[in-house]
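As you look at this complex, bear in mind that one protein chain is not there, while each of the others sits in place.
Chains here go by letter, A and B, matching the order in which they are written, and residues are numbered from 1 within each.
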Amino acid sequence: MFYAAAAILLIGLATKIWKSLRHSTRLKASVSPSADHPLEGTIRLASEVVLFRSAFFSDRWNWVFGTCFHFGLLLVLLRHLRYALDPAWVGDLAWAGVTLVQPFGFYGGLALLGGVLGFSARRVLFKEVRRNTGPVDALLLVLLLAVPVSGYFSGMVHTDVVAVKDFFIGLVTADVKPLPTDPLLLIHLWLVATLMVVLPFGKMLHFADIFETIAEKVSAPSHRALIAKRAVAVVLVLALAVPAVVAGGQVLADGWTRAQPDYTKLIKAHRGDDPTVMIRNHPDFLLHKQHVVVYSGMRNTDESIERCVTCHVKKDAGGQPVDFENPKHFCTECHNRAAVTMDCFECHNSKPTPAGQAALDPATRFAAIKDFFAEGSSLR
Amino acid sequence: MTTSSVSHGHGPAGFQTLAGRSLGFWALLGFFAVFVGFGMLSSLYMEHNGHWVTGMNNQVPWGLPHACAVFLLVASTGALNIASLGSVFSKDDYKPLGRLSALSAMAVQAGGLFILLLDLGRADRLVVAMTNYNFTSIFCLNIVLYNGFFAIVTTYLYMMMEPRLEPFYRPVAFSAFIWRLAVTTGTGSIFGLMMSRMAFHSAIMAPMFIALSLSLGLAMFLIILAFLQIGAGRPAPSAQLQHRLLVLLAVFVAVSLYMVVVHHVTSFYSSERRDFERYIMAGDGVYPPLLWLGFGLLGSVLPLLILLVPFPAVGTQVRLFLASVGVVVGGVCLMYVIIVGGESFPIDLFPGKVVSSSFFDGAVGTYSPSVPEIFLSFGGFSLVGLILVVGLWVLELLPGRRDARQ
Partner (left out) sequence: MSDSLDFSRRGLLAGAAAFAAATIAPGVLLYAQPAPQKASAKSRWGILIDVNQCDAGCDGCVKACADEFGLTSFGRPTTDPQWIRKLTVSDPETGNSHSFPVMCQHCKHPPCVDVCPTGASFIRADGIVLVDRHLCIGCRYCMMACPYKARNFVHENLKDQKSYAPRGKGTVESCTMCVHRIDDGRKPACVEACSATGRAAMLFGDLNDPNSEIAKRVAAVSTTQIRADLRTDPAIRYQGI
């Protein structure tokens, strides 16, 4: 499905650019006719593309929401790079950049939502804009609202991001892996695909217009072409609507329980047959335990970080446990791959204590989780 | 062509942006940007290696960055004064400068917060600070107050610029004025409410900081105006306005000096705090010179003389500028004395007895600013400049009509 959606998006984008190129008599962009100096013209063009300069001086609310939306979108897209790229492809420094951007992406999403809500309000409240609003505009706004909201929801149910990442990397390397079946994740991905399909129709992808001159009048497309375009859009959206209803029903059935396991059973559960339970819930579990220990004084070494790093110890060539700065460390390995920062070990010890290590000899550790310690397993 | 003759000046015809074409403009922008960058790099260095690379330690946890940050935070609310005089107190002469005053207030506050937040031991936990509130803490209330200040002043500035919103403008202006008083009270109360040290815990701290905000804020604003005049070729304010500003600054400086004097005299009067006052006013170390020469002479007496004594050859503008520079320098010195001087005096665990320990009990805390701290502090001041330069470049805040090629 994604291949199809991506293809439609790219073809639609290319069509738009080709059309606007065809309608322009000059290839040189002149957003501001009175630029005296080529450098100044370049700066004006750059500030138009990056900061939407002309909107700032003409329709300021449009500029506010547009800037909010686009910069939010930029941060969100940078954050999503962790699904599209493999650390091995881009090198450590670039990956460190991707990791650094993650928390900003979260707030970028809020800015994005703010921009969309602003645009929606603008369409409702400003008379001239309301008159110019068509059904495709409304659909686009709803999609632009639904995509980030569903994205946040799929995060709230603690989707296994590493599995999602493996799926998308698999799409690129033609080695397709299974996708987690969280209904909210599926809804989010379906909405994104829908958006990709709908984008070329209507007013979006308007950066292609930069290739036109302002002075040139664009000849209107023929009425038949317009109806044909809209019909295609309707058919595509309808075809994708059926899975939406199905998925919605699945969510009602599944409920919220997958994200909120019983913490008292979590330790036992993660030694069972579903390792993703711990992957998805370990931050909440650890923070819950921290709260209980620090505020109520109920300590249980078996449920402490010490126990985690004792069981999940990795040793270097000399047989010594590695600490979190070593990429082989159990926590670091996965966190690196998922581009998630981890500051636990600024304060907590990332290596087992000698006493802890002695208490958990291999026989004890391996007895409960035989299969996961098979030769060559990644301990996931 | 004077600016005060412009009417209420809300329409776009009455305000303009900086042209932003001259080499000087770009040089200044570059200068500020570079030093903001250095400030951020210093913070990264401090955060990466730990605070042992600074001069701050377990005895003196707050140093030069905090003195500069508190100075900027206090001055920021005062920089809004001119706008308040125009809107709340209906002094028409000040109205054209109202927009610039609002931007200055936000720029100076941003500079202060830049220093404060980048010096935190865990600056990456800013979100934690914004989502976990302990309302018995004046620091926490300040977070609310500072954010509110940005929101209110942004709205206030927008109101000033949008002619359609004129009818709603006065309530917002009034709220901005009240809020600004609350913010300064909050900043002063950081020290006024602290009962641990003899330097602090005084009811006069909050009013003293309000008085200081008036003088420091106006001084910062006048320096900004002077730079715009010299650098951007802005027309001078009218002679009448200049004279009013002179009197205003003199009054504010006098009131601030009064508050500080009363504070120290009261403190000295109590036998409990006399040792501390002797230390601050007459001890060894850097604090007595900073207090007497820095704040007393450079920051109060000299500016008063410059402003009020009728030197015939010296123009009002020169007086205003020199006095403002003195006041600003004096203000930083005073903040340093209050904060660092206050912390460095040993806590009196056993009044009347002599204490000593391996943890420096009974000993005067040693502190000297380190290079990262100096860069961080200067970075805060540079951020003020950067925001002002960029803000004036994109928004129509400067009073008057644009002539050809300024």
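Rule of thumb we're sticking to: contacts are C-beta pairs under 8 Å (C-beta built on N, C-alpha and C of every residue); 3 or more make two chains touch, one makes a residue touch a chain.
Just so we're clear, the structure is a prediction, and the values are computed from it rather than from any experiment.
Novice: With touch defined as in the header, list the contact partners of the absent chain among those displayed.
Specialist: A, B
Novice: Which one touches the absent chain: B:89, B:133, B:168 or B:258?
Specialist: Only one listed residue reaches the unshown chain, and that is B:133.
Novice: Can you say which of B:62, B:158 or B:268 touches the chain missing from this structure?
Specialist: Looking across B:62, B:158 or B:268, the contact with the absent chain belongs to B:62.
Novice: Among B:120, B:204 or B:329, which residue is in touch with the absent chain?
Specialist: In the full complex, the listed residue that touches the missing chain is B:120.
Novice: Contacts of subunit A with the missing chain: which residues?
Specialist: These residues touch the chain not displayed: 135, 138-139, 142-143, 146, 149-150, 153, 156-157, 183-184, 187, 227, 230, 234, 237-238, 241, 244-245, 248, 251-252, 255-257, 259-260, 287, 290-292, 294-299, 304-306, 323, 346-349, 351, 353, 356.
Novice: Even though one chain is hidden, which residues of subunit B still touch it in the full complex?
Specialist: Here the touching residues of subunit B are 47, 49-52, 57-59, 61-62, 120-123, 125-126, 128-129, 132-134, 136-140, 142-143, 190, 193-197, 343, 347, 349-350, 352-361, 366.
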